[in-house]
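One protein chain is absent from this view; the other protein chains keep their places.
For clarity, chains are labelled A and B in written order, and residue numbers in each chain start from 1.
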Amino acid sequence: MISAFRQVIQIARLTFLEAVRQRFFNFLVLLALALIGSASFFRNFDFGPQELRFISDFGLGSIVFFGSILSIVATAQLFFGEIENRTALTMLAKPVRRWSFLAGKVLGVALLMLVFVGLLTVLLGAYLWWREQQLIAIYHQAFLDKTWPTDFPDAQRVQFGGLALNALLQWLKFDVLVAITMLVASFSNTNLYTVIVSFFIFLICQLQYIAHDNWTKISSPFLRTLAWLLSKCFPNFQLFAVGELLVFPAKVPVPHLAVVAAIGYGALYIVVFTTLAVGSFRSREI
Amino acid sequence: MTIDYHSWWWRQGRAGIVIFTTLLVVGNLFEPLQTKAWNPTRANQPELNFKDLGDNLGQGTLLGVFGGFRNILADFAWLRRYTFWEQRDLPNTIAMLNLATTLDPQLQVFWDDGSRQIAYDIPSWLEFERPRPTTDAEKKAFAEEYTKFNHDQAVRGLEFLDRGLQFLPNNYKLLLDKAEIYQNRLANEPGALEEAAEQYKLAAAATKQVYYPMRQSIRLLWSLGDKQHQFEAYDYLKSRYPNLPEDAPDAQKSVMWDTLQAMEQVLKIPDADRTHFPKPANYSSDPDFELLPDTKLGDS
Partner (left out) sequence: MAVPAIRITNLTKDFRLGLRGVKLRAVDNLSFEVADNHVFGLLGPNGSGKSTTMKVILGLLEPTLGQCEIFGLRSDSVEARRLVGYLPESPYFYRFLTGRELVDYYASICSVPRAERGQRVADVIELVGLTTAADRRVGTYSKGMLQRIGPAQAIVHDPRLIILDEPTAGVDPIGSEAISALIIELKRRGKTVLLCSHLLAQVEGVCDDLAILNKGHLVAAGSVGELLRRGGQSNLVVENFPAAAREEIEAVLARHGAKLRHIDEARVALDRLFLEKVGPTEKHSKDPV
């Protein structure tokens, strides 16, 4: 068993090394960086103390948008690359269990997403910190000059611990998406089909909360059952937005238990989808 | 009928049933976790009103909303609004304002800045829409149209702020904006200044740090000139003065003390009924300072 886990680590390591060399990954990182960097133009507009909130929305939105795309496309590409190049053949002809191979691929892409989220969050955090110091100084001076009634309000200051926790939650969400994509890839024949179906599932997961909150209000029995099934069979991706509430003080305070529950939810779904992918892949003819 | 266990239908169907059943069981098992994490998130997320999105719900917006990118879409709409504002494009400016505030109604700056554009900027666009009037009749017609348009925009600005206050109840800045619209854009309307004073009071109550709205409320009530409103101003100041901090420059406690003395003199309050608050510790007087309209400290 230990050797099987060692194989998982080895395969994950190589998957990660292969992934960071993909042009697509580098392109998306640059795009996301450009979007975050464009937030510096917001200084030309007067957002008042909420400028940091605006920058944060922009930056976090970029991470979520590009991260979602990368999760799906990278997983599909790395899986089907192995199939098409027949490196999967070489690998599975060795004393490698199929579950080790698949788990290694999932872990490798998860590492890629960790780098993606970590890098962009650090850069966003650094920019927010720098701009926050500037705004604090500007508002303090204005307060001393009596041209502004208050110092920079605490409610608009960035909670960097919350930003880090948000990064963790987004990374977990991306990993669930990676595991979902791997499940689709395990029985799909083509890269394109995998990407399209995975995006469709991603949208369903983003909207699952509507079915979850409203299925009891539907009058039609058929639609009510369908909504109930959707709310049970697909994870709720919106709940990972609890992380965004930690970056600035929330209207309704977020209990610590909610964050722990979201982390547990994400981790468990990663295991579930990866296990289903392994089960499906076992009977796949290479 | 014999079952072909190697057929595509059997193999894929069996796999599909296994996956579906597993996810259904797991979804039910994880329900407590989901509820624990989702409830606080839901409490902080405003309902998405698709009706307000209206014509803006094009493919890109729909995809973005469904993809969970409300905030960043709202930001893009907000930035796009600036372009239309520069071009004095009224329908698109309003459309982008509505889109931004519908997608992300929690951002105060959208309502604050938006209300200013509606109530102050847009009325001034009228002169660019009309040819310059040359005759007296044209000037008269333009003035009437401008006055009406000004009034309508001010009312729209107030309605816009009322919508914002539904999402940001008791928000000091939005209440302040309402007060300023009543005072600056609707001053000639009957009851507008009383309403402005009331909004200033609400704004003052919504903040512990800013004292300007309090002073404005007092100033406006006093400026109405009649005894009822002047007594209202005096009672309001009397109630607020004891809680004014000594060390906050914005509170202007010395000025407020002087104002109380001036009010009591003007209103001829009997000595026994006066407040007799002690002078502030760091009292400094400015005899020329005019807090109350047409009333200086030296007046009695």
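Everything below uses one rule, namely that a residue touches a chain if its C-beta (ideal position, glycine included) is under 8 Å from a C-beta of that chain, and two chains touch if they have at least 3 such contacts.
Worth saying up front: this structure is predicted, and the values here are computed from it rather than measured.
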| item | value |
| --- | --- |
| Of A:L17, A:L192, A:V252 or A:A267, the residue in touch with the unshown chain | A:L17 |
| Selected from A:N26, A:N85 or A:N214 as touching the chain missing from the view | A:N85 |
| Subunit A, residues in touch with the chain not shown (by the definition above) | 3, 6-7, 10-11, 14, 17-18, 21, 85-87, 89-97, 283, 285-286 |
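By our rule, only the chains that are shown with their structure count from here on.
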| item | value |
| --- | --- |
| Subunit A and subunit B: spacing of chain centres that average the CA atoms, whole Å | 34 |
| Subunit A - residues contacting subunit B, complex | 45-48, 50, 53-54, 57-58, 60-62, 64-65, 68, 146, 149-150, 183, 187, 202-203, 206-207, 209, 212-213, 229, 231-239, 241-242, 244-245, 250-255, 257-259, 261-262, 264-265, 268-269, 272, 276, 279-280, 283 |
| Parts of subunit B lying in touch with subunit A, wherever the complex brings them together | 11-12, 15, 18-20, 22-24, 26-28, 30-31, 33-34, 36-45, 66-69, 71-72, 74-75, 78-79, 82, 104, 106-109, 112-113, 209-212, 249-250 |
